[in-house]
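All protein chains but one are shown in place.
After this line comes chain A, so read on.
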Amino acid sequence: MVTRPISCSAGAAATRRMLLRHSRPINLPKRATASSPMYSPSTGTVRTITSSTSQSNNCVTTQRLRLPIQPSPIARSARTYHSYDHPPPPGPFTPAEASLLSTAYAHVPSHGFTPEALALGARDAGLLYISPSILPDGSFSLIRWHLHVQRTLLKGKLVEILGSGGGERMRVEDKVEALAWARLLGNETAGVVRRWQEALAIMAQPSYIPASLAELASLADEILYLAGDVSVDPSWYTKRASLSAIYAAAELFQTTDQSPGFRETRAFLRRRLDEAAQAGGAVRSVGEWIGFNAGAAVNVLRSKGLRI
């Protein structure tokens, strides 16, 4: 069994400072304005060029970036930091993707997140082995499907997870723990636990890192939202970053956990959440999730416009 030092490292304080420092409004990467006049040497005329925002996850992230860090009392009551006010982003998959990926997903337990699973899924959908080649990211599309499906499943299982009252009498912390645990169990139900290290290797490819981290941030968002965390102060960012990191570490722990019912993973999750609560949000590397340096991860996230 892999054991990892789980005490708060000295770096935690520094990370926290860094996180706080960046919980100010960040100048967003300059986005092309919707249309800008442009001289065309070909026709000798000024034309209007419409820029298309091609990255769908941009839409997801930019929605959350509007808030000043010290909201006035009015703003406080009017807006919150997370999903309450925002309609859910449009599903990130086209119907064609969904039909290919949903059938391929069933082959992940036996074939992993691989072209095999995609081809077998296409066959099940009455399509051809060549059909998955329309997917923009191949096997990574299948990973995104898993992350998306498991994250969105949480909402529908609230009663199951938090009890009939929807966790009315539970502390927010306990609800967070219950939801994170339910999400980890989702990996087992989907049969992907033994396939997850391969998935992490794919996610660590440079072109997939931003999307992977954005999905992790969305999960933390969702859990805090479902747990009813309504704090509107800077600690929300810290919480979200901590939760991302803790979830990532727990998920990595789970891939090698042989204990019945992933008992040890659950204990690990509890310990880490307790520590975080005591330290007021101590953070370990988010990047652990996909096995690379946290600094790089944070930079990538920031470049994507995420405030952490």
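We take it that a residue touches a chain if its C-beta (ideal position, glycine included) is under 8 Å from a C-beta of that chain, and two chains touch if they have at least 3 such contacts; residues count from 1.
Operating definition for what follows: contacts and distances are computed from a predicted model.
S.K.: Out of "tRNA (guanine(10)-N(2))-methyltransferase", "Thioredoxin-like protein", "E2 ubiquitin-conjugating enzyme" or "2-methoxy-6-polyprenyl-1,4-benzoquinol methylase, mitochondrial", flag the one the UniProt entry gives for the chain missing from this complex.
M.R.: The correct option from "tRNA (guanine(10)-N(2))-methyltransferase", "Thioredoxin-like protein", "E2 ubiquitin-conjugating enzyme" or "2-methoxy-6-polyprenyl-1,4-benzoquinol methylase, mitochondrial" is "2-methoxy-6-polyprenyl-1,4-benzoquinol methylase, mitochondrial", the UniProt name of the unshown chain.
S.K.: Identify the residue among A:Ile134, A:Val159, A:Ala201 or A:Val230 that touches the chain left out of the display.
M.R.: A:Ile134
S.K.: If the hidden chain were put back, which residues of chain A would touch it?
M.R.: For chain A, the residues touching the absent chain are 32, 36, 38, 40-45, 49, 51-52, 54, 56, 93-97, 100, 111, 115-116, 119-120, 122-123, 125-131, 133-138, 141.
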